[in-house]
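Of the protein chains in this complex, one is absent; all others appear in place.
Presenting chain A:
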Amino acid sequence: MRYLPLTQIDRDAMLGVIGVATIDDLFVDVPEAARLDGPIHGLPMHASEMAVERHMSALSRKNLTAGDAPFFLGCGAYKHHVPASVDHLIQRGEFLTAYTPYQPEIAQGTLQMLFEFQTQVARLLGTDVANASMYDGSTACWEAIGMARRITKRGKAILSSGLHPHYVSVAKTMAKFTGDALETSAPTLGADTDIDALIAAIDKDTSCVVVQYPDILGRIADLKPLADACHANKALLIAVVTEPVALGAIKAPGEMDADIVVGEGQSLGVGLQFGGPYVGLFGCKEKYVRQMPGRLCGETLDADGRRGFVLTLSTREQHIRREKATSNICTNSGLCALAFSIHMTLLGEAGLRQLAAINHAGAVAAAERLSQVPGVELVTTSFFNEFTLKLPVEARPIVRTLADRGILAGVSLGRLYPGEDALANGLVVAVTETTTAEDVETLAAALQEVLA
């Protein structure tokens, strides 16, 4: 067994030092009835590296890889090109096989990276500060709602109809147990966001309004009037960004006075990975930092006066505050945060802006081309790299049919909102720098064919 260095001679010698005769003597505290006398039946025995690789490769080949198909899926996870050096660097053993930096003198690599990550995230989101990451966008979103409750001491959150339905589902699940009241609704298949309705719904019991930007249909709108309305009622504005590349082209929520900005950082550095691991981004105004969940890295000095970094403000956290902590989160998404940070460093502001411009222009061109398919209508007028089409028939079966032809056409609203008939014809299409003009042409032609 290649991962186990002890030999039988070692084992016998060690048992002698311990002063017992057999390994079973070390398991005496396990009640007799619960002791297994050999390997569990019905499971395979150990296997060589080659055999395991063969097994796993066979499973992987049963999937249609995004890179092997014209690919247009988004809705919270985006296919972007990740430079080769990102994956090389995160596989350095000193990053990959390190633990949470509890011994800062020998973890300055991770800590400095986290400090850089926090700064990059804060600048990208337009917030004063950011934390060292959350599990993903959906859990960051829920944590932000809980944080708003602690700050405002109010228990009603208003969720925009444009918030990703799975994020809504997570929030609803948690609210069942915490007693928060959530106001939610399904989106309408139109060009306008629900910002006016949100403004009208805010009252003195509202802890926060949660708005996604760009929203689930890809729409974008100015958040400033909503922020003002929130603040006039002493409520907080939480903005959710599931496509961080967008912030290389459109105003950051923080610039429009959002109080807490959370996001899914998967787009940069992380890859699709069937939904995880991803990396939750979490930024806020400085005055709220002590109510933040999660780890924070801060600058300090060592005993010789040199700059160094440590985990800080841990009196918010579970290992110190136990049941009074701001969150129960412990392990977060450190290595994905590193990947995000390296990718962002490679891009820099100039690269990020260029990347965003490529995404936007490609999406505009694709939207125009696809809306020329007879019967297909472009729903969204203002968008970044994702837009919604209205098909003349239900989109979900069309997506399946196109998948059978090797085309991953987008996310049908029927999949996201089963049972909502008014949305059934909606198809959300994402276009990134990885999408070629030929891909768009292939999709347009196939769509025309199956709709005919």
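In this text, contacts are C-beta pairs under 8 Å (C-beta built on N, C-alpha and C of every residue); 3 or more make two chains touch, one makes a residue touch a chain; residues count from 1.
Rule of thumb we're sticking to: contacts and distances are computed from a predicted model.
K.L.:
Among "ABC transporter permease", "glycine dehydrogenase (aminomethyl-transferring)", "Multisubunit sodium/proton antiporter, MrpD subunit (TC 2.A.63.1)" or "Citrate lyase acyl carrier protein", go ahead and choose the protein name stored in UniProt for the chain not displayed.
P.N.:
For the chain missing from the view, the UniProt record says "glycine dehydrogenase (aminomethyl-transferring)".
K.L.:
Can you tell me which of A:133, A:267 or A:442 touches the chain that was removed from the display?
P.N.:
A:133
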